[in-house]
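Starting off with a structure, shown below.
All protein chains but one are shown in place.
By written order: A and B. Residues from 1 in each chain.
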Amino acid sequence: MLLIHCPYCEDDRPELEFSHAGQAHIVRPTDMDGLSDEEFEAMFFIRDNPKGIILERWRHSMGCGRFLNAVRHTVTDKFLKTYKAGQPRPTDKDIEDLLK
Amino acid sequence: MTKSSSQPYRIKGAGTLSRARTVQFTFDGKSYEGLEGDTLASALLANGVHLMGRSFKYHRPRGVMSAGVEEPSALMNITRDNARTNPNVRASVQELYDGMKAESQNRFPSLSFDVGAVNSLLSPAFVAGFYYKTFKWPAKAWDKLYEPFIRRAAGLGESPTEEDPDRYSNRFAHCDVLIIGGGAAGLMAAKTAAAKKQSVIICDENPKMGGWLLADSDVRIDGKSGAQWAADTVAELQAMDNVRVLTRTTGFGYFQQNMVALNERVTDHLSRPDPDLPRERMWQVRAKKVVIAQGSIERHMVFSGNDRPGVVLAGAAQMWLNQHGVAVGHTVGVYAACDTGYAAAFDLYEAGVNVAAIIDHRAEVSEDLLDQAKTHGIEVHTNANITSTSGRLRINGMTVETSNGETKEFEVDALLMAGGWTPSLHLSSQSRAKPAWDEATQRFLPGVSPQDCVNIGGCNGLDDLDAVFAEAIKAVGGKKTKIEITDDVSTAGGAIGIVGPEEHKGKAFVDFQNDVTAKDIKLAVREGMHSIEHVKRYTTNGMATDQGKLSNMHGLAIAAKLLGKSIPEVGLTTFRAPYTPTTFGSFVGHDRGSLFDPNRKTPIHDWAVEQGATFEPVSLWQRAWYFPKGDEDMHSAVDRECQTVRKAAGVFDASTLGKIEVVGPDAAAFMDKMYTNGWSKLKAGRAKYGIMCREDGFIYDDGVVGKLSDTRFHVTTTTGGAPRVLNHMEDYLQTEFPDMQVWLTSTTEQWATIAVQGPKAREIIEPLVSGANISDEKFPHMSVIECKVCGVPARLFRISFTGELGFEINVPAGYGRAVWEAVWDRAEPMGACAYGTEAMHVLRAEKGYIIVGQDTDGTVTPHDADLSWAVAKSKPDYVGKRGLQRPDLVADGRRQLVGLKTKDPNKVLEEGAQIVRDPEQAIPMKMIGFVTSSYWSGTLGQSIAMAVVEDGFNMMGKSLYVPMPDETIEVEVTGTVFYDPKGEKLNG
Partner (left out) sequence: MADSITAERREIVAGFKFANNAVSIEAAPAASRTNLRATTAGAKSFGKSISLELPTIMHETASKAGRHALKLGPDEWLLIDTKNINDSMVPRLANKNFSAVDISHRNCAFVISGAGAANTLNTACPRDLSLAAFPVGTCSRTLFGKAEVVLYRTAKDTFRLECWRTFATYVRDYLMDGAKDAHI
C-alpha cells in the first residue's frame, strides 16, 4: 500500500484514503462550444499512458476531500511530488530535478 | 508402550525441554508421546520415526530434512475436526500440542506401502517436461483422459470439507524500526534501537527467539550460552513499553514504502484454543526503517540417494539435539562442504551418538577441526564424496569414493549434509533490491534497496558472531559496545550444484518436493531452456510449496555449468510474496459474513421485516421488494400493490434515494452547469426533474431537485449513484469552477423519505402536516416546502414516480419509523398498501419514467431517451453540451428509447433480449436494439416493455421481432407512456 502526501493535510496518508481521478492538467475550456470535434476528442478522450513520469489527479476522498495533483513514476510507482489542484504544471526541468 | 521405552532417541541431558511435560499425539493413527516444546518432527524423531511422507511425483519414501520453514518433504495433514483440516503443514515447524492428529500425505494405502511408488519404476518416462511432451494430442483426450489424470495426480494433501470456523484478524501498525528475524542479529538490533527510545517491532517465525543460537552449543556471549543470552534479551525487550515482540510471526511480504506484512499464528500451537482468539493475525506494518535479519538456510548436498529418510541437514540435526534433546540416529555419517558439519558431528558424538565418518568434499580443511575429529576418534575423509546410499524406508548405508579413488561402505542410520549456507534474500528482493553476486564467497547477497531498509547478519553474508553484532548495532545507529564472544564455527564456504562423480547412477535430487533431479535440469538445458525462468517452469524446480528454498541455488549452478555461463549471468528467479505459505483466512481477516460489506438499512427497514416483506439488495442497501399477503407469490403481490396504488394509494420507502444539499449564492449557477436544464429561473418552492450528463453527452444520473430558496437546493440522485454524483460535482466545483461560492453536503442519510402515492395520498397525509397548505392549488405537482409532519421538521415534495397524485415526505432519519407508522395508521384503513421496489418499477414503467442504469447504459443521450424537453437550448454552457453536438450523437439511426407491446399481450419479454427487424434473415441476424425494462402490467392487463431500438422514434406502430431460444416474439413499437398519457392523474 502506497503512502501519498496530501498537500492539504500536509501529511503522508495511506493509499486506502485516496481515489484515483485521471490525468492532471486537462483544462476544460471556458468556450466549450468553440471546440472543433478534433479538439473535443483530444480534450475528453485522449489520455497519456507513459512508461515513466505521469501527472495525474487523486482525491483524498476519505480524508480532507480535496482533489490534488501528483507526479508519479509508473514503473516504480513512486510519488515524486504532490501539489494542490490549480497549481501550475511542473516544468520538465522540475521533473528532471525530482528524478535526481 | 511404557514410558521407559517411549522416545528412545531422546538423549538424557541434552536440549532444553522438560522431560516431565509430556504430550500425546497420533501420527497415521498410531499413538506417540512427545514433549512440550517439540515440533511434530522432533517428537517423531524422538520416537525413531523418520518416514514422514511420500514425494510428489515418484512417491518415494521421505523423511524430515530440516528444522525450519525450508522443509520440502515432511508435509502433513493436521486435523482438529472436519472444518479444521490443514494440508501441507511442515512437521519441522508445527509445534506439538496434546491430542494432535497428524497424517502423512500422498500415499495409498499406507505410508510404508504405497501403490503410487510404481511411478518410481516408470521414472524414465517422468522426465523434465513430461507434461508438455505427453499431454499434447489428441485434443479430445483432454476432457476424458489427461485432465482427470493431472487433477488426480496434482496437489498434496486434502482440503477441509467445511467452512473455516476460525477467526482471523488484522492489525495496522506503525513503528520506527521493524526487525524481521529474532536471531543474534535481530535481537541485538532490537536491543540497540529500543535503548534509543525508538518504537520497535521485532518478529520471528519460531516460537522462541534466538535463531541459530538455539542450536549452537559452543557460543558464549558475555559468559552466557547463546540460548540464555537470547532468552534474557527477549525478556528485557518484552518489559519495555516501546517494543513489541512477536513470536510465531513471519514477515512474508515486503511492499512499497516500507509496508511489511506479517502473519502471526496465535493458536495453532494450542491444544484447546480460546475461541475468542484469532487463529492467525495479519499485521500490516509501516516502518520508518526495516531491518532484515532473516538469516540463512543450509543447503543440502546433491548426490545419488540424497533423499532417503534419515538423510538430513547437519544444522537440523544439531537443532534437534541441542534444542529438543533428540538424536537423529545411533550411527550417523556426515557429508560436508562446510565447517558447520563438523560442529554437528562433534555435538552428536558428545551426546553419545556414533559418528561413522565425516566425508568432506573439500580438499583443504582446517587443522583444528581435523585435530578435534582425531581426538574424538572420528574418521575423516577429505576430498571424498558419497556416491550412493542404501535402505528402503530409511537409510542403512552409504558408499564413499575417497580421494584416491577407493570405494568404502559405511553402515549408518542417519546422514548429515552440510552443503553451506544460502543467505535468505526473499524480503530484500521483494523490497526491490537486486541480489548481488559475491564471487569470493560464491553466493548472492542483498543488493541496495530503494527503500529504507538494511540487511544484517546471516542474510547479509556474515559468518561470525562478532561481525554480526557490530553490524546489528550499526544498522540502527547504536554505539559500538564491548561484548565477550566465543564462537569458533564459521558458516563460510560450501558447495553448489552436483558434487562428486559427474554421472550418478541413481537419482541426485535438487528439489525434493517436486522430485527434480540433477539430470532433469541438465535435460531441460539440452532441450533448449536457456533462461533460468524457463528451466524452472520446464522442470518445476523451485515451484513447490517450499518455493525452492533448498533447491534454487543448486538448480542454478547446474544449469549455469552446462550453459557455460557464470551464475550471475544466468541469474536468479524472482522472489515473490509470500515468503512461506500463508492461509487465505489471514488475508480475508475480519471481512467475511456480516463484516464482508456494510449492509445498509433504512430507518423503516425493521417495519418492513415485521410486515413480512421480501428484500432485494440494491448496491449496499437492502430494500423491501414486495409485501406478500397470505400465500401470495411475487407476481400476485406486485399486481395487487400496483393496482392498490392506482385505485387508492400506496406508501413506499424511498429513503435510499441519494440526496445532496447544494448551498451558496452561486447554487443556481452551479446547478446550471451540472444539469442539462435551467435552474436560475426556477422559483423557490418548486421542484424539477434534472438530467446530469458527462462531458461526452451521455446520461450520468437523474433525479428531482427541489429549490428551497435561491441559495439552497435539495438534489436527489439514483440510489446507487449518490457517491459518484457527489464526487462528480465536487470535482467540477473544486477544479473547474473553484471561484463559485457554493458548497455540497451529502444528506442521503439525514432524511427518511416516505412516498405516498395514489388518489388518496393527500387525504392520508393532510392531517399530519402543519405549516403548509397542500391543496392542489397552493401546492401543485412539482412543489416543495419546508414544514412539519407529525410535529417534526420536514421537507415535503409534491412529486410522483407513479403517475398518480403523490407526495414525498422527508423527515430526519431518526423520526422516520415514527412518521412512517403515523402515515400507515391513516393509510391502511383507507385501503392503501405498502409497496416495494418491484411495484415501484412496474408503476414507473407504465408511465415511461426511465431508470438510469437500467434503461440507459452510458451510451444513451437525453435525446435518445426522448427527454429533449429536459435539455436547455439557450444555456451558454453545461457539462455535456458540447458532447451532445458530436457527429455521432446527432447522426440519424441512433438507438432510441421506445415502448414495446407484445402481439400476444400475455407474453412478457425478457430484459436484455435482442431485437431484430426480420426474423427470417440468416444467422447471425442484425440486432437493432434490446429490451431494457419489461413487466406484466396488471392495471393494463398486458405486458409492457421499454427498449432501445435503432431509429426507434420513426418506427412507431411497426412490428419488430425478439428471437428467443424456443420462439420468436412479435412486438409493436409504441411510445413509452402506457398509462394515462395525458398525465391527468398527476393533478388532482
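Brief remarks on what is shown
Following the convention adopted for this analysis, a contact is a pair of C-beta atoms (placed from the backbone, for glycine too) under 8 Å apart; a residue touches a chain by one contact, two chains touch by 3 or more.
Source: prediction; values computed, not measured.
If you put the hidden chain back, the residue from B:R526, B:R576 or B:H590 that touches it is B:H590. Within the whole complex, the absent chain has one touching residue among B:T331, B:Q750 or B:Q885, and that is B:Q750. Residue B:V769 is the one among B:V769, B:L884, B:V908 or B:I969 that touches the chain not shown.
One of B:V663, B:A870 or B:L889 touches the chain omitted from the figure, and that residue is B:V663.
One chain is missing from the display, and on chain A it is touched by residues 1, 8-10, 13-14, 16-17, 62-66.
Although one chain is not displayed, its contacts with chain B can still be listed: residues 167, 169-174, 199, 266, 276-278, 281, 284, 286, 590-591, 594-595, 597-603, 620-621, 661, 663-665, 709-712, 741-751, 767-770, 788-793, 811-819, 822.
Here is the rule we go by: only the chains that are shown with their structure count from here on.
Against chain B, the residues of chain A that register as touching in their complex are 1-3, 14, 19, 21, 28, 30, 32-33, 35, 37, 40, 44-45, 57, 59, 61, 65-67, 76-78, 85-86. If you check the complex, the residues on chain B that touch chain A are 255-257, 259, 284, 286, 432, 450, 695-696, 727, 730-731, 734-736, 738, 876-877, 881-883, 885-887.
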